[in-house]
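Only a single protein chain was left out; the remaining protein chains are all shown in position.
For chain A:
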Amino acid sequence: MKNEMTLSFLAIEQNEALARMALTCFIAPLDPTLDELSEFKTIVSEAVTNAIIHGYECDGKSMVKVHATIDDRSVKMTVTDEGMGIFDIEQAMEPMFTTKPQMERSGMGFTIMESFSDGIRVDSTLGNGTIVTFEKNFSPVTEVSRMR
């Protein structure tokens, strides 16, 4: 199947749940397994939370944009902010690296996004914002996965 969506919302924490819910509904026709669904939700949550708390520092007036497409059993998603940007992308993607330890961030977001997706790409310019692109492939629907 083919489908496409765009969602924009204010950079406030309450919208983390909104993004997860919307994207969960969007991929529901793929009949994902429970594990695929919760991994996908986690990716969405990590990327959107980063845009809100790092990109915009929860400014409550800028907009986070999520765009997603379904092509057969592959989902592509981009999460875009026009916020502060990332100083050093390679360093940011290292496990345990965080610029906000005082806010009890663990620095695991990018590690989780990498592990739970089938490809991630980060484009960022200091002062201009960040675009995180993912791809996740969903397994073919089999009798076993339907029985879950």
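In this text, a contact is a pair of C-beta atoms (placed from the backbone, for glycine too) under 8 Å apart; a residue touches a chain by one contact, two chains touch by 3 or more; residues count from 1.
As a convention for this text, contacts and distances are computed from a predicted model.
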Undepicted complex member, UniProt protein name, chosen from "ABC transporter ATP-binding protein", "Anti-sigma factor antagonist", "FAD-dependent oxidoreductase" or "3-isopropylmalate dehydratase large subunit": "Anti-sigma factor antagonist"
Residue among A:3, A:115 or A:137 touching the omitted chain: A:115
Touching residue (missing chain; options A:53, A:66, A:79 or A:122): A:53
Contact residue for the chain not shown (choose from A:60, A:95 or A:119): A:95
Missing-partner contacts on chain A, residue numbers: 13-14, 16-17, 20, 35, 38-39, 41-42, 45-46, 49, 52-53, 95, 103-106, 108-109, 111-112, 115-116
